[in-house]
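Just one protein chain is left out here, and the rest sit where they should.
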Amino acid sequence: MEWMVPFVFGVGALAPALHTRLRVWSGPVLALVPAGIALYAAARQPAISDGAVPEFRASWIPSLGIDWAFRQDGLSNLFVLLVAGIGALIVVYAGAYLREHPRLGRFYAFLFVFMGAMLGLVTADDLFLLFVFWELTTVSSFLLIALDHEKEAARKAALQSLLVTAAGGLAMLAGFILLVDAAGTSAISQIVLQGESLRAHASYPWILALILLGAFTKSAQVPFHFWLPAAMQAPTPASAYLHSSTMVKAGVFLLARLSPALGGSDAWAATLLVVGAATTLLGGLLALSQDDLKRLLAYSTVSVLGLLTLLLGLGTPIAAQAFVVTLLAHAFYKGALFLVAGNVDHGAGSRLLSQLGGLREAMPWTAAAALLAGLSMAGGPPLFGFLAKETAYEAVLEAPVGSWLLAPLVIGTAVTLVFAAIRVGLSPFKGELGEAARDAHDAGPAMRLGPLVLATTGVLAGLLVGPAERLLVAPAASVVLQGEAPTGLALWHGFTPILALSLLTLAAGAFLYRHRERVVAAAAPGMAFERRGPAWLWDRGWELGLAAAARGAHAFQNGSLRRYLVVTLGVGFAVVALSLPLSDLRAAGPTADTPIVGIAASLLVVFAAAVMARARTPFLAVAALGAVGFGVSLLFLMFSAPDLALTQLVVEVLTVVLLALVLPRLPRPAKPKPARAVAIGVAVLGGATMAGASLVAMAGEPFEPISRFFEERSVIEAHGRNIVNVILVDFRALDTLGEITVLAVTALGILTLLRRRRPSDAEVQA
Amino acid sequence: MTLFVALAIGVVYGVSILLLLRGSLWQLLVGLGLLSHGAHLLLFAGGGLVASAPPLVAEGATQPAAGSADPLPQALVLTAIVIAFAVLAFALVLGDRAAAKARTDDLDAYSGEPG
Amino acid sequence: MSVLVAPLGIPLVTALLAAAAPRRAGVQHAIGVTGAALLFVAAVRLLLHVHGEGVVAVQMGDWPAPFGITLVADLLSAAMVAVSAAVGLAVAIYACAEPRETIERGSFVCFSHILMLGVCGAFLTGDLFNLYVWFEVMLLASFVLLVASGERSAVTSGVAYVALNLLASAFFLVAVGLLYSQLGSLNLADLRLRLDLPGAREAAGPAAAFLLVAFGIKAGLFPVFFWLPASYPTPAFAVSALFAGLLTKVGVYALLRMFTLLFPDPIGGPLVAVAVATMATGVLAAASQSHVRRILSFHIVSQIGYIVLGLALATSLGVASAIFYTLHHIVTKTNLFLVGGLIARAGGGESLARLGGISARGVGLSLLFAIPALSLAGIPPLSGFFAKLFLIRASLQAEAFVAAGAAVGVGLLTIFSMAKIWNEAFWKAAPEEAPDLRLGRAAVIACAGLCVLTVGIGIGAEVVWELANDAARQLDDPQEYLRAVLGDGS
Partner (left out) sequence: MSSVILRTAARYMMPLLLLFSVFLLWRGHHEPGGGFAGGLVAATAFVLVAFSEGPAAARRSLPISTWTLIPIGLGLSSVSALLPLLQGLPPLTGLWLPGDKLGTPLLFDAGVYATVLGVVASVLLALMEEETS
């Protein structure tokens, strides 16, 4: 099983090349890969249902405890079967559906990357490894939604889904880190054994909140549900695969996976019940008024995802069973219906219910699949969807808390789903031929295969409920429960209240359908709300946030070098000023002598600098700068630095020459700008700080400086009596080597700049 | 003496900051030239101000006279002076080239922001 | 000894040769790529040597420490040199596909190797003033590279770059003076010993503040990062890629070195706040840009925030995370700037509004962008994911919850930025007929090589993390460093 992910990724990488070779056969050939994996998983399933748990574990990043670890228990393998099995059908379907699409090769590649990531996600036995695959599904979903990326709507939808799910993913990562920290291991199979101690852990509330955020965004729970209908921009095969049967289930999968560890607390139950209930209800209501087949299916998917969350929140054995059955049933019928929608779109040229009708004869195969899948969705016996509805009813009726509220809510939502099922499964095919379907034709065999197989599976699973329960449902449910799963799933339990409710639901749905115009009209305001709901808030939030960021960025990095200098100097000197020990600035250093010439030189520096501050012309400023340099040179000379004095003097002469050459060529302001108050403030701060710093520098010398060594060795070992020079060319010659490199670079740089001058002058004159 | 030198350093820094913040290209360049004097003086003064005792060894002696000035800061300042000169030369030529393109003394034209 | 000298000698000699050789592109590139390759080999050799045998030091001029200048490489230095040499090699190869004029007139090969000399010198020196000198070497080389094109945007932004960086240098120089006046030494190891004596740390407080300001500006911390986004988008792509990868990271390195070796006491809250502010302002500003290299430049600021956060946490895990992040960032960011050049070439500009349809030019370019972009955005299993994972973990363990939250939020905005470039440049239909320029095989090879590194640091995160962890441990307990520099007498 550890080979599945790299193998599928590898196939994905080769897919485009394969596609250019095989053309129309690429779909069927590529489908062999997931089909093989599905068979492999199916072959293992009997053993797994008997309690075997194949494992693989190899060390990846030992210092983090991250392993390349996989585990195939009942829940994992159920998902492997779904992902690979449906994947095979989707690949075949896509090969035909997107036959004319110029990017079919890329589509395959993305799809296989997704498939590999999804397989990894459901089998990973390491939280961080799971997260790796989690993010890869997000990225591949992004790429698939915008396969037609010339359309702006597709790009926007892709970005929106990316941001919503990535935001949740990042929160979840933080939650994982805390969880791993609390549990002391990142192995999921270990973590789920520590439920009690984890729930008592101090960071449990954070862990729970952050991980739920990740699961809810991924599984399109209210208020993050909006990205899913928008994601219907994806080509239909991707919608059927990612956005109904597999990827959106990753969130609830994670909840199911971690429910032994995190579940069972009041916070868990309350959050999942409230969010799940809100999601299922809202999804059902919003589905009522949809005209576009895919959007209708998307909202009904949201509704089912909410139901699944709600069931996990209940936490009872029967709820766990209902969870697995609902999940399976939904995967079959929703996958089928999406493909039906694709066929209708393909064959009749429209996905709008208001334009469709009477396709029964033109599209018999598709109609048959639609009917079966729709019946399952509606929960009609003897299909698997019927079982799903019955167990779900049972679970909410027996809910430990709030069944008085949950039961009517779930049943009411089920009615809306019946209504939706009839509209999708039946209405396009019966009655008169719709306006958009004059020359409709049924899809070819490759596109019939998927819907028919999926729809039939729903029937078979219903009829063979016994084996299905023993082989698929119970092993998965027992993982969720960490214990014995309930048994006794059957089509016929006698005349029970639940059966009555079930039939009532169907009847109510049919009743709504009879008055469909009024239902659709009555539900339409819901969409107005939706358009101003979380999606609107999310988009506006980004818009406003980015606009504010742009304003902020522009106000800060505002293109004023003057401002940059003020802030840099102001902040710099403020930081430094804070560090000065004002209390013990000892003014009198160890040097007692105060030669008159020294005082005069200092005052010359002060005076010349003051002149510079007031100078309005470069000429005066340069002369004053020269005077400053002369004063500094004098100070060097007075205080025992003849080398410095000499060098400074010559440099000063050369500096004046340099300035005299360049400054007159610079543009001159029309009139000088006044010194701003803030500039004066920063200057005072800087000047005072540096005066203070220099006092600090002159005050202390408690340590013997390393230069004693130079004094002792200069003559004996370095054979020079000018210690400063010996330091420069021997003791610290590396500094000097660096310095002359700097000089050389500067000269070459100036040369480069000067060479640039001439052509630009010519340009100016031209 | 330390007070006078500290005063000189403070004023040199204050004035050079003022020049940098005038928003004028030529004053920025002159200010950078002045700034280096302040840094050199501080580096130099940090080694201690010792009058009339240069770190030279008399002919025939093996060590300088006791109490002579610390040679290390002098060596550092010496290289710093030469570097500062070279950097100032580069900054001046760059300023000249930039001014030839921007054709203004207003510093805000030299901040690299488009528009 | 030669393991330490080679990373300095090779770029110096290469630069001299390039300056002396004829200014023909072919000759220059031959010298440049050979020099960069040799430097890379030398750097890897140094890393292996330090990894195997511990900290190495060599006393220049054979004068004993702390009196002469010591070159010293611990794991941090060696790793930084190695990864810098790797991106240096990639840039040298990439430059072969840059327009001839950029290379010939700007003496790119000569100056880029001097830049590498300064970078390696800064990483390898064990002496404070010598560090200043290497900073100047690097800075001057970057000045010249930045303005070599002579174009208006380059020379005008060059003024801002030069002015602000000279201010930082002045702060640095004052710090050297203060530290020497207080402690009487320049050798970093010796300074550490002196700082451990009673009263020394208080006396050195102002010097520490000056160092913080100087390296804060160099590293591009909030609120003193102005010079960076102003100048990085202007020069040739090979140049800005070199800057993006290396310049700020030398500042970061200096911060890491100073505030572990010399001043190990945590700065704490204020620095965490600065780090968070750096992350946030950088990423928010990036989100509002619509020019490829401006977006990327602001992201450098943001990523520097992450790195400094690791340092600010002042835990061993935090420092190790910071080192890991730095290594990842150097590779990834250099690559993004290089690929930015390919995008500009393929789409005829850098403004997102005018770009489009690049994904139609083939899978290759798309992948070259997607890998570093996804890595920067922190998508697993690429290097950036682990970098963020380590950092968030370190923050949570240090109970810096706000910082961890900020790291997560900034991560989301980074994803947004990268997706924005992707949406606009790659997916949007091309607004106008883009010139069908050739990308240049050398450029593609360089980018692909860095992509492999990014994936490698991700998949092989264990190796790099071990390295970062060991490096952090050496910083945490400097005994080995001190012994290597000062001998057993310390």
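Residue numbering begins at 1 within each chain, and the chains themselves are lettered A, B and C in the order written.
In this text, a residue touches a chain if its C-beta (ideal position, glycine included) is under 8 Å from a C-beta of that chain, and two chains touch if they have at least 3 such contacts.
Values in this document were obtained by computation on a predicted structure and should not be read as measured data.
Taking the full assembly into account, the omitted chain touches A, B, C.
Even with one chain removed from view, subunit C keeps its contact list with that chain: residues 1-2, 5, 9, 12-13, 16, 19-20, 58-62. Against the chain not displayed here, subunit B makes contact via residues 54, 56, 59, 78-79, 82, 85-86, 89, 93. Counting the whole complex, the residues of subunit A in touch with the unshown chain are 642-643, 646-647, 650-651, 653-654, 657-658, 661-662, 717-722, 724-726, 728-730, 733-734, 736-737, 740-741, 743-744, 746-748, 750-751, 754, 757.
What we mean here is this: only the chains that are shown with their structure count from here on.
In this structure, the chain pairs A-C and B-C differ in their number of contacting C-beta pairs, and the larger number is found at A-C.
One simple way to say how far apart two chains are is to compare their mean CA positions; for subunit B and subunit C this gives 28 Å.
Shared contact sites, meaning residues of subunit C that touch two or more other chains, fall at 129, 133, 136, 140, 143-144, 147, 150, 155, 159-160, 163, 167, 174, 177-178, 180-181, 186, 226, 229-230. Along subunit A, residues 557, 561, 564-565, 569, 690, 693, 697-698, 701, 705-707, 710, 732, 735, 739, 742, 746, 749, 753, 756, 760 each make contact with two or more other chains. Against subunit B, the residues of subunit A that register as touching in their complex are 557-562, 564-566, 569, 587-591, 593-595, 598-599, 602-603, 605-606, 609-610, 612-613, 618, 621-622, 625, 628-629, 631-632, 635-636, 638-644, 647-648, 651, 654-655, 658-659, 662-663, 665-669, 672-673, 675-676, 679-680, 682-684, 686-695, 697-699, 701, 705-707, 710-712, 714-716, 721-724, 727-728, 732, 735-736, 739, 742-743, 746-747, 749-750, 753-754, 756-757, 760-761, 764. Interface residues of subunit B facing subunit A in the complex, by the touch rule stated above, are 1-30, 33-34, 37-38, 40-42, 44-59, 61-64, 68-72, 74-79, 81-83, 85-90, 92-97, 99-101, 103-108, 110-111, 113, 115. Across the interface of their complex, subunit C is touched by residues 20, 25, 28, 32, 35-36, 38-39, 42-48, 72-73, 76, 79-80, 83, 86-87, 90-91, 94-95, 97-98, 101-102, 107, 109-114 of subunit B.
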